[in-house]
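Below are the structure tokens for one structure; questions will follow.
Presenting subunit A:
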Amino acid sequence: MTTPIDLMILTLVVISGVGALAVKDLLGAAIVFSAYSFLMCLAWAIMGAVDVAFTEAAVGAGVSTVFCVAAVFHTTRRTKD
Partner candidate 1 sequence: MRLLALIAVVLTGGLIIFHTGDLPDFGDPNSPASTHLSPYYLEHGEGDTHAPNIVSAVLADYRGFDTMFETTVVFAAGLACFFLLRRKTEPGDKPRMYRHLPTGVTLRIKSGGTFPEEDSTEFRRMDSHFVPHQIIIKNTCRLVIPFIQVFALYVVAHGHYSPGGGFQGGVLLAAAIILYAISHDLRRSIHRFSEKVAALSGSLGVFIYAGAGALCLLLGANFLNYEALGPLLGVDAVMARSHGILIIEIGVALAVMAVIVWIYYNLSSAGKHDEGL
Partner candidate 2 sequence: MTQHFPALLIIVPLLSALAVSAMGWIDRRWCFPLAVASLGGALAVSVSLLVQVMAAGPIVYQMAGWSPPIGITYVIDYLNAPVLVVVLAAAFLNLIGAKVRIEAEFEEKLGAYLALYILFLSGMVGIVATGDAFNLYVLLEIASLTGYALIGLGKERAPLSSLNYLFMGTIGASFYLLGIGYIYIATGTLNMADISNMMPQLMGSGTLFLALIICMTGLFVKMALFPMHGWLPNAYSNAPSASAGLIAPLTTKVMVYAMVRVGLTIFTPEFTFSRAILSETIVWLAVGAIVAGSLLALMQRRLSRMLTYVIVAEVGYMVGGFWLGNKTGITGATLHIINDAAMTLTLFMAVSTITWKLGSDKFEDLKGLFGKMPFTMIGFVLAALAVIGIPPTCGFFSKWYLITGGIEAGQWGFVVALLFSSLVNAVLFFRIFEIAFFEPFAEGHGHHGHGPAMSEAPASMVAPLIIAALSLIVLGLYTGDIVTKLIQLAIPAGIA
């Protein structure tokens, strides 16, 4: 049986995923997306995929966010959706 914390984290993952797409500010979206990646990394660590979780923590929550912020810095923060 899956533990409640596992279900909770997965639900949070979905919420933060929707949040990243709903925020009307690209810098905010990048940061919420970083939170999404981090929660995903937690979910994977719980499922025993430590190598994958480690990579996601370094890449998804770290480098990807830096790339997104860099791109937003050179374009614009504003968005219509």
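Here is how the candidates were picked: all candidates are chains of the complex that A comes from, given by their letters.
Criterion: a contact is a pair of C-beta atoms (placed from the backbone, for glycine too) under 8 Å apart; a residue touches a chain by one contact, two chains touch by 3 or more; residues count from 1.
Because the structure is a prediction, the values reported are computed rather than measured.
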Q. Okay, in this complex, which of 1 or 2 is up against subunit A?
A. 1
Q: Quick one: which bits of subunit A touch candidate 1 in the complex? Just the residue numbers, please.
A: 2, 50-51, 53-55, 58-59, 62-63, 66-67, 69-71, 73-74
